[in-house]
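A protein chain is absent from this complex, but the other protein chains hold their places.
Our next item is subunit A:
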Amino acid sequence: MLLSEQDQFLSYNGEVLVFQLSKPKHAEEADDKTMNLYVRRMVFNRDTKLFVQKSSGVFSMGDSHSKVEMICCSCTTDSRTGIILPCVLMKKKKRNNVKYFLLLLHSSNQFEPSFYFKLDYELKEDIRLFAGPSLLWRHANKLFYISSNSCVVQSAPVQLSSVVWTGEIVGEGTVVLGIRTACLPETEDPHEFSISDRAIWGSEFFGYAIQTQKMLTGACFMPHAYSRVVSSVYVCKSERLKKQLQISLVAITHKNQLIWFQNGVPKGVCELPYEKPCSVKPALTSSNDLLFVVSFASGNSCVVRRRDSLQVASKWQKVKCVLVDDFIGSGREQLLLLFQEDSNTDVLSTFKVTDLGEVNYASGINYKYDVPAAEGLQENGLLTVRALETRLQAGWNSVRELQQHLGLQKRVILESCRALKDLVEERTHILPNSKEEGLVSLWDDVENPPDSLSKETSSASQVPEHFTEELWQRVVGDSLIVGVKLAESFNLSLSDVSLSLVMDQDFSSILPIIKCQSKIIKLNKAFSALAVSSSQIEPPPKKIKLDLHSKNDLKEEFPKMSSRIQRDGTKTVTAVTSLSPLLAFHRVCCVVLLHARKQNHQNDSLQQSKKITILCGKILLSLEDISNSRYSVKMLRDNNYCTGSMEDILAVLAVSVRFSFQIVSCDYTLTPVSSWLLGEMECTPFKECQDNIFCHKAGNVHGTIFNWALKNPFEGVLTVFCRNLTVLFQCLHSLTRVLPPSCSVKLLRSGSKGVLTEHLALALEKEMLTLKKSLFLKETKAENSLTWGNESGKKINNAPLDSLLDTEEGVQQFRKKLQNEREESVRSMNQTMNGALYQKIALKIAEAQLSSDMIVWRLA
C-alpha cells in the first residue's frame, strides 16, 4: 500500500502503527462512499534491517456522505483497565455540524469507538488527547474538554491564549499548562511587582487541574517571563518534596531556543538551528544522555543533547515524523526518522533508526543529513592545537635553556683552563670583569656634574645672618598654628628644630609654657615640572662620564646626595596647640622661641653641634580677632586652581595627619591616580605650590590635601594630609577602586623607602668610619705604639678596593683581613688608654650607632 499525506504514525511498544484512511479495495469501481480505517503493525527485523508488517486491522466507517478525516492519534491510558492504548481522533463533517469520535485500538487490532460529540465549529487549536481517554481543545480563548467517562463537553473557567502542555502531575491528576495575560495582583507590593516578570512581559503561566478543577500557580513550571515565548513544553519529571512541586521540563520558544528548566529556574539554553520549532519530546538512548527531539514547522528536525550543557547533536531536513521507542528491542530508546519522499513509496521503506551512538540503521535513504553541528568541536580542536603548541614551546624553551647552560659551562671551563695556564706559566690571572662577561651597561646613569660640588662648598662657607624670615599664626578648627619660616640659607646647618610658645603675661597660677606640637614642613614652591618645552631642545650630545672606580669620586658623591635630600624647598617650623584653653584668657600674648642644634659643617657629630634658642617674636591672640575670623584659613576654588596663601596651606598641613603611601603598579601606568584626584575627588592644585592639591569634594573629605609624586610611570608616593583617620579610610576606599588590579599600596612610616635606605647606608658607613677613626686615634696617641695597626690598616687602604670586591676570592680575602683587624683591635683593647680619650670615643661610637638604629627602626 502506498503512503499518502494523511497517514498517521504512532509508536507503540516498539512497534510502528500506521493508520491509513482509504476506500475498500473491492469497492473501488462502485460509487461506494464507504471509508475504511486501516491499521498496520510494523516491527523492525534485525536480520533484514527492515520494517515488516506483523499484523493489520480495519475499521469500517460505514456509508457516509460526509468527509472523514483523521485529526490525531496518541497513546493514552484507558481508565477502565489502566492499559495504555493507541487511539485515533476522527472527524466527520456534515452540512452544519461536525462530528468527532475517538477510536481505541486493542491489541487484537480491533477498533473500539470510545466517545463522540458534535460541534458547530471545527477543532483547530491546541487539540490534546490524554488519559481517560479524554480530549481537550481551545476555542475562542476558552478551554473545553471531554472524557470517555462523562461523554459531555465541559469548559474550564479560564481565559487563555494557548495551551503548551497537558499531562499528569503527581497529586494533581491531569494538568493543563496554559498561557494567559497577566492578572495584576492587588495585595502584592507594587514596587516589588514592577520588576516582576508578569509586570515586565505582561503574560503568565497557569496550571489547571482538570479532575479537581483547581488552578495551580504557573511559577513552579517556568518563570512567567517565558510565557511570552514558549510554544511547547515537555515535562520530564514531576514530584512532590515536602508538599512542594518539583518539576523538570524542557521548553521550546518562538525565539528558536530550547530551554531546560528545573523547579522553575532556567538551567540551560540552546539555540536551535531552524526557525519555528513546534514540538519537543525526550529520548533516553543507550549513551545515557538525555536527548530532546525537536520538530520544526518547516519539516526539519534536530536533536539536542544534554550533557554539561545543551548542544545540538544532529539535525535533519525534510523529515515527515520522528518517533521515539525501542524499535530494535535493545532496552533503550532509539529515534525513528521517517523522511518525506518525492515519490510515493511503500510504507516505512525509507527510514533511519538511530540513537546517535552505536545504533544506526538506515534504509532507502539517499539523503545526506547535515553533519553533526557540535559547535564546540571546532573550538575544542583549536584548544588542543594551542595546548600542543604551548607544550612544544615549553619543550623548545627547555632545550634552549639547556643549550645556554651548556654554553655557560663551557665558558666556565674555558676560564678555568685559562686560569690554570696562567698559574702554570706563573702569570697573575686576571679575572674578566663584569663588562667582559657581557654585562655592559649602555648608559652611565650615575653622573656627577663637577660644578655642583664647588657650588655647594661655596654655599656652605657663607654664614647666615638671619635664621628666620617670617612669623605668622592661623586658626584651623580648634587649633592654633604658629609658623616660623626659616631662612633658606640657614636650612642646612640646623637640626632638631622645634618651636615653643611661652606666655608673656604672668599668670602665677599657670605654667607659662604652652604645650604644643612642633612640625617642620617643607614645601616646594617650584612649579611641578612643566618642562614641556624641554622636548623641543636637543640635549647635549654626550654626558660626562665619571670613572667610578677611582676612590675620590666615590667619597665625594655621598655628601652631595645627602645634601640633595634636604636642599630643595623652604622649610617652615610650625607649632600646633589647642586654641580653646588659650582663649580662656581672652587676650593672650605669646613669645615664640625656636630651638635648634647648629651643626658644624665640617664635622657633623653631636659633639660639635651646639644647642641654640632664638627668639622669633611675639604673637597676640584675642577672642575678637578670632570672632572676626582674622586668622582663619581661606581656601577658594578659582578656575582650575585653589587659592590660599602659603601660610594657609602650611597651617592646614600642620594640623593634618600625614600619611604617605607608596603605590607600585607592576603592569600598568599610574595615570588613574591623577585622574581620580582631579576627577572623582574634585581636587585642584594650589596656585602657590602646585605639587599639593586640595580636595573640594563635598562631605567629610573636603579639605584634605594630597600630594602625588610620580617617581616613574609605575611608581609613586601619595601623601595624604587629612583631618582624621576616617577621612583617610574614605579616601583609600575610593582610591582602591580606581587603581589597576595589580597594584600594591604600602604605607610609608616616614620618608620613602629609597631615601631611608640611602640614609641607612650613610649612617652605617659613618658608624664604621667612626669606629675605624677612633681606633687609629688610639693608635697614634697610645704610648706604646705597636706594629699591628699600621700594617693591616695600610694593606686595606692600598689594595684596590673595587677590584677586590669584584671577585669572590677578593671578598674572602677582604673578610679575612677584616677578621684579623678585629682580632687585633680586641687585642689592642687590653692596652692602656687615656680616660678622656676613651670617653670621647665611646660617646662618638654610641652616637653613630644610635643614629643608624633610629633609621633601622623607621625603615622597619
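A few points about this structure:
The definition used in the following text is that contacts are C-beta pairs under 8 Å (C-beta built on N, C-alpha and C of every residue); 3 or more make two chains touch, one makes a residue touch a chain; residues count from 1.
Just so it is clear, contacts and distances are computed from a predicted model.
Comparing "FANCG protein", "Nuclear transport factor 2-like", "Tax1-binding protein 3" or "Phospholipid-transporting ATPase" against the UniProt entry of the hidden chain yields the protein name "FANCG protein". When the missing chain is restored to the complex, the residue among A:Ser114, A:Ser231, A:Gln257 or A:Thr285 that touches it is A:Gln257.
Within the full complex, the residue among A:Leu50, A:Ile84, A:Val738 or A:Leu859 touching the omitted chain is A:Val738. Touch with the chain that is not drawn comes from one residue among A:Arg400, A:His429 or A:Arg587, which is A:Arg400. The chain omitted from view is touched by exactly one of A:Ala140, A:Ile195 or A:Leu747, namely A:Ile195. Shown as candidates are A:Gly57, A:Pro266 or A:Gly357; the residue that touches the absent chain is A:Pro266. Residues touching the missing chain, restricted to subunit A, are 188, 192, 194-197, 199-201, 219, 223-226, 228-229, 253, 255, 257, 259, 264-266, 268-269, 271, 309, 393, 397, 400, 404, 438, 440, 442-443, 535, 538-541, 666-669, 671-672, 675, 712-714, 738, 740-742 (touch as defined at the top).
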